[in-house]
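A single protein chain has been removed from this complex, and every other one stays in its place.
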Amino acid sequence: MVPISYYLVLSAILFSLGVVGFLIKRNLITLFMSIELMLNAVNLAFVAFAWQWKSLNGQVFVFFVMVVAAAEAAVGLAIIIAVFRTRETLNVDRVNLLKL
Amino acid sequence: MIQAVDYIRVLPEIVLTLFGVAIMMVEGALPPRASRKPLGWLAFVGTLAALAATVYQAGYPGMAFFGMVRVDSFSIFFHFLIAFIAALVVLSSFEYLDAQQIRGGEYYGLILFGAVGMVLMSSAVELVLIFIALEISSISTYVLAGFRRRAPSSIESSIKYFLLGSFATAFFLYGVALIFGATGSTRIYMIAETIQGGKHSAMVFTAVALMFVGIGFKIAAAPFHVWTPDVYEGAPAPVVGLMSTAPKAAAFAVLLRIFFAAATPGWFWPVWISAALSMTLGNISALVQDNVKRLLAYSSIAHAGYLLVAFAAARDIGISAAMFYTAAYALMNVGAFAVVSHFASAGERYVTLEDYAGLGRRSPVLAATLTIFLLSLIGIPITGGFFAKFYVFSAALKSNLVWLVIIAVVNSAIAAYYYLRIIVLMYMRDAREPAPTVQNVSAPLGVALALTVAATIYLGVLPGRVLDYASRGAALLVR
Partner (left out) sequence: MFFLNHIWIIPLLPALGAALMFFFGRKLSKSAVSFFCVGLVVVAFVFSCLTVLQYTGWAAAHNHQPFEKIVYTWLGSDTSNLGYLTHSGRAADFHVDAGFLLDPLSAIWLLFVTGVGMLIHIYSIGYMAHEGGYYRFFGYMNLFMFTMLTLVLGNNYVMLFVGWEGVGLCSYLLIGFYFLKKSATNAANKAFIVNRIGDAGFLLGMFTIAWYLGSFRFTQITEVARSGRLSTGDPTITLACLLLFVGACGKSAQVPLYVWLPDAMEGPTPVSALIHAATMVTAGVYMVARSNALFVLAPEAMKTVAIIGAVTAIFAASIGLVQNDIKRVLAYSTVSQLGYMFLALGVGAFAAGVFHVFTHAFFKALLFLGAGSVIHALSSEQDMRHMGALVHKIPTTFKTMLIATLAIAGIFPFAGFFSKDEILWQAWSADNGAYRALWYIGYATAFMTAFYMFRLMYLTFWSPSRVEHEVEHHIHESPKSMTIPLIVLAFFSLFAGFLGWPHSLKGSNRFEKFLEPVFAREATQFDKSGKEAQLAAAKKEEEHANPTEYFLMILSLGAAFAGWGLAKRSYGKAAEGYTEPIAATAPPAYRVLYNKWYVDEAYDYLFTGRRKLGPVRLGAMGAGEAAWAVDANFVDGGVNGAGWTTRALAKLSVWWDTWIIDGLLVNGIAYSTRPLSWLTRMIQWGLVQWYALVMVAGILGFVLYYIFR
């Protein structure tokens, strides 16, 4: 039987990968996918904890999170398209009109 | 079992959702060239109905939906505040949308959907529900921020808000997962019981820190405030009026619940540091701004800092001080942004400080109104801002947070400088040539401004009632 800590460590690694990806990637879509990765890392943690506490709640939360992520994706991709229309680029470094 | 009374306890949410859906449906049915004003009025009626629902709901305190939602004076306070802000924002949007030539009825729908999320945030006592409510409010505001579709700055503000917002929410969710793992529950009151039972593992602490990120992002507390100036500068002005107040109020409600009701340990120093940082960074950065929206953005960061001072203070008085501050701050900020949105004109042309020069002579009433809000933001007596600061500082002093209060007072003095600068520009400078034209204030905006001025002064002259209500809410929260 795999101890719960394994799942948690994996979840933490995935989450950190998401964070790092968000910090170093340049493409808006990739950034967005990094966030999805972070959310899914959390999902893994939820499922692991649900198993630990023998409660179904954690499993259900995952569905909620997935729904929310889907909604976010819809809005996010729309915004990214709008950015592409005004800037004609998806490079996040070029999105820097507003500063100071 | 779900009973009828459960639905009453989420009545404002239901009302707002129904009106929002109705707006979206009517929007589709309207001919493309038709004015979208009727939709605005529908939204306004919706917010009024939500206010009425809140008042009605006050008679039915208690838990609903298996202990996921809780209606008490605390949540009523925030429901009322948020619905009121939404009403004001709707009123001040009519003219703005005309001026910017934005024809999107869904604008009003999004305001209502956003309000649903915020209202739900303040009454939810279950962390996953809080997360969902947070996302409901966020997603609406992401879209609203980019509503000036043709303006690159607006889109940029939207994408920044979206990316950083989702980023922060992921941390919040991770925190929720960890606290679920540590305590086996996501219900705030059950978490409280477990924690008071003596389970203080490192996981709980980490969870609190991660959740603070998500909330800190929403309230723009340093160091999670970085998005604020850019987003506020680019987003449509009335939306900023909404964004800088209602979600903040809701997020403060969540923070109060997490910190005090769930009795989570060890938040004192992070809050202390965050408060001091927010005040200092916000005020110092505001000093060098030329753009009024950006300046007010930094000012809102600073105000989040003052508010966190109340959090660092002892429980009962700190909570009521924070609630009062939220209300006073929300009113004056909505008002200030309403004036800014009116003055900005088509394409948000006039948003720099120089544009405000000589406004006192060209449009005395508008300038006087803005002056009242600015004085309140400074914290001059007979305005709500004065008592808000006063209560927060006295609560902090009572808890012996002398250093924090000193930092806060010094910061207030710095802040007075840049607010006064606007006032000085308006009254003691001649307008530059050619002077920006000031349109006449339309009736709905006039009503919104009159309401905010009246409410700001009301809180400054007769703070007793609101404060008492807040105290009762606070007492219920900590029990």
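Note that the chains take the letters A and B in the order they are written out, and that residue 1 is the start of every chain.
Assume a residue touches a chain if its C-beta (ideal position, glycine included) is under 8 Å from a C-beta of that chain, and two chains touch if they have at least 3 such contacts.
Computed from a predicted model, the values in this text were never measured in an experiment.
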**Request:** Write out, one label after another, the shown chains that touch the chain missing from the document.
**Result:** A, B
**Complete:** Per the whole complex, from B:Leu210, B:Ala344 or B:Val392 the residue touching the absent chain is B:Leu210
**Item:** Touching residue (missing chain; options B:Ala53, B:Ala99 or B:Leu467)
**Value:** B:Leu467
**Option from B:Phe224, B:Tyr306 or B:Tyr350 whose C-beta touches the chain left out** = B:Phe224
**Prompt:** Of B:Val5, B:Leu287, B:Val410 or B:Ala443, which residue touches the hidden chain?
**Reply:** B:Leu287
**Message:** Which parts of chain A face the unshown chain closely enough to count as touching?
**Reply:** 19, 22-24, 31, 92-93, 95-100
**Request:** Since one chain isn't shown, list which residues of chain B touch it in the complete complex.
**Result:** 159-160, 163-164, 167-168, 171, 202, 205-206, 208-210, 212-213, 216-217, 222-224, 226-227, 229-230, 266, 269-270, 281, 284-285, 287-288, 290, 316-317, 320, 354, 364-365, 368, 381-382, 387, 391, 394, 398, 417, 420-421, 424-425, 428-429, 461-464, 467-468, 471-472
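To be clear about the criterion, only the chains that are shown with their structure count from here on.
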**Complete:** So, in whole Å, the Cα centroid of chain A is separated from that of chain B by 26
**Request:** Would you pull the chain B residues touching chain A in the complex into a rising list?
**Result:** 128, 131-132, 135, 139, 142-143, 146, 149-150, 152-153, 155-160, 162-163, 166-167, 170-171, 173-174, 176-178, 180-181, 184, 186, 229-230, 233-234, 288-289, 294
**Asked** Can you list the residues on chain A that touch chain B in the complex?
**Response** 8, 15, 18, 22, 28, 31-32, 35, 38-39, 41-42, 45-46, 48-49, 52-53, 55, 57-58, 61, 64-65, 68, 71-72, 75-76, 78-80, 82-83, 85-87, 92, 95-100
